[in-house]
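First comes the structure, then the notes that go with it.
One chain of protein is taken out of this complex; the other chains stay put.
Each chain carries a letter (A, B and C) given by its place in the written order, and its residues are counted from 1.
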Amino acid sequence: MTPLTREGIAARVAQDIQDGWHVNLGIGMPEGVANFLPEGRDILLHSENGILGMGPTPPAGEEDESLVNAGKKPITMITGASIFDHAMSFGIIRGGHLELCCLGGYQVASNGDLANWSVTDDDPIASVGGAMDLAAGAQRIWVMMQHNSKNGDKRLLDACTMPLTGQGCVKRVYTDLAVIDVTPEGFLVTEMVDGMTQEELQNRSEAKLRFAEGCGTLPDLTKAA
Amino acid sequence: MTPLTREGIAARVAQDIQDGWHVNLGIGMPEGVANFLPEGRDILLHSENGILGMGPTPPAGEEDESLVNAGKKPITMITGASIFDHAMSFGIIRGGHLELCCLGGYQVASNGDLANWSVTDDDPIASVGGAMDLAAGAQRIWVMMQHNSKNGDKRLLDACTMPLTGQGCVKRVYTDLAVIDVTPEGFLVTEMVDGMTQEELQNRSEAKLRFAEGCGTLPDLTKAA
Amino acid sequence: MLDRRCKSLEEALDGIEDGASIMVSGFGDAGRPNLLLKGLIDKGVKDLHIISNNAGSGFEGLAMLFRHRMISRLTCSFPRGDLGKEISSWVRDGSLTVEVNPQGTMAERIRAAGCGIPAFFTPTAYGTKLGEGKETRDFNGKGHVLETALHADYAFVHAEKADRWGNLMYKNLSRNFAPLMAMAAKTTIVEARHIVELGDMDPNVIMTPGVCVNRLVQWRPVAANEWGIAA
Partner (left out) sequence: MLDRRCKSLEEALDGIEDGASIMVSGFGDAGRPNLLLKGLIDKGVKDLHIISNNAGSGFEGLAMLFRHRMISRLTCSFPRGDLGKEISSWVRDGSLTVEVNPQGTMAERIRAAGCGIPAFFTPTAYGTKLGEGKETRDFNGKGHVLETALHADYAFVHAEKADRWGNLMYKNLSRNFAPLMAMAAKTTIVEARHIVELGDMDPNVIMTPGVCVNRLVQWRPVAANEWGIAA
């Protein structure tokens, strides 16, 4: 059983993004999704600092300080991009105009609660950025994360223990081990990496998992490429 | 005693508009103020449909259907004008960014209440337009109106009898007979047309008038020109 | 490929049914989406809820939806105009409901709908007939009323330029309610004077990003005899 790499998770998520969607990719693992967007689909990347149609990182030496993403890293614009101010940008988010937002996660609960911004309640520099707006506003939230933390903590929980980013907002979780839908009846596993068993995945999760009838294999699309 | 014409009232108001002010001129008598703005002052006219820097009526045949004022009449743009949408336009109004709005009036009360949008409570097509937003938002409201209605009704009242446009918003009233400040102590007359007496002006008003110590002559500036 | 261009006016208006709520942009003649309104007349739907600043004028555009008796509800700021007498009588006989909003409140309610703000406080209309029955609250010693977001099924917008993704620019005071309505409706339908290539508009000066637009049709002028009722 080989867990997916970060790139493997990103590549898998990218497959599910539909032609014509407007998508916000959160800082961290979700940023990597941009590298795997399927050819032939018009997918517009939104960055909360005010752009739709964000393009790839510019070549070294061609950075423009007026072109940065939400993580303050240099970007480019694709043909057909548009620029707007922060009120409009978050109007687009909060008003439900983005078909998708991919966020990193610390914990997801079986009711769709998400914790991804602050590990403890007393961090004096807990930094939320746009995460709560995205959680509250995007049409669907997909969370990308390692199935377990570095020291083995479970992250698919009955209830989040870390400070929440949003209530009941997560629609799907992509981990290095599985793809899990959040349904009214809780977590529903739809894909697992080759060699993973239902028992082991359940052992690595706190919340009760259900498994889809046609639960398939979670492929490593970085190898196929 | 000769009352001012509509143009005379407009010319008098124009004198009091300061260099650099952003001014909304309501439909009707206030529109005429634009024809008397003093030379040498940069005065930016705002129209609530989305422009700062409205210019005069274009010559016949040069109208552009995309350039109209709040009264749907053809306008031009002055050099330095800017265009924006309705949310921004009323943000400018409601946010207190206009130094002045001149409105027509049916009735003004001594506490600054204004009635200028609807004569009766049961008009099925009572039309408010932007009047209430302007009354609530501009830094100062000056009302321009005939001192008495055509059939002699008084219009400077203890309390408005017609539906209100705004509460306590009027700072000054310019009539064909006098200029009247609205103060915490009620109406204070600062100018009267030549030949008008304090007694007669009081007789033509319901609310108690006070008269400024240096109460001067309200000039007919259209004759001087 | 993301392409919001429709092949015909009929396709652009597909699915609009009796009883639909439709935001109609425009202020006076500036930015009035006449082609879409003409298409709606041909479609023959009725019982519409129209949200527009005015009731229209003359024998074209929005006024013709009234003359064809397609409208049963109007949310606006200024119903008075050419059709004042007719509208008054329809209100009196109960065949039309008119809800008057202060213009800025209406604009902000539409913006709020598009931006995910369900309600806001505004000083406008406090202490007036149009504030009656609304929740009030003092802020900084000044009275305010609570206003709610104003949504619609459709928005009709006239643009000067558009590309296939629906990025839009407007000309002068044709902008007015268009960017707000485009965000507030479930389905936004645009008639554009010029449909340009992707990238022809500077990203910095696009006024409505395509994410707010669903369908796009090439504008053409509507002749006086196309409205079905002569002046």
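The criterion applied here is as follows: a contact is a pair of C-beta atoms (placed from the backbone, for glycine too) under 8 Å apart; a residue touches a chain by one contact, two chains touch by 3 or more.
Please read all numbers here as calculations on a predicted model, not as lab measurements.
The undisplayed chain touches these shown chains across the complete complex, A, B, C. The residue touching the chain not shown here, chosen from C:P102, C:G116, C:G166 or C:G210, is C:G116. Considering the full assembly, B:S82 is the residue among B:S82, B:N203 or B:T217 that touches the omitted chain. Listed by residue number, the positions of subunit B touching the unshown chain are 19-20, 22, 40, 42, 44, 46, 51-53, 77, 79-84, 87, 90-98, 136-137.
Of the residues in subunit C, those that touch the hidden partner chain are 108, 112, 115-123, 137, 139-140, 144, 148, 169-172, 175, 203-205. Those residues of subunit A that touch the chain absent from the view are 47-51, 64-68, 72, 77, 83-87, 89-90, 93-94, 118, 121, 124-133, 135-137, 163-167.
Here is the rule we go by: only the chains that are shown with their structure count from here on.
Taken pairwise by the contact criterion, the protein chains link up end to end in a single open path, with no chain closing the loop. With centres computed from CA atoms alone, C is the chain lying nearest the middle of all the protein shown. For this pair, subunit A with subunit C, the centres built from the Cα atoms lie 36 Å apart. Chain geometry summary: the mean Cα position of subunit A and that of subunit B are 56 Å apart. Counting partner chains per residue, subunit B shows two or more touched chains at no residue at all.
Those residues of subunit C in touch with two or more other chains are numbered 111.
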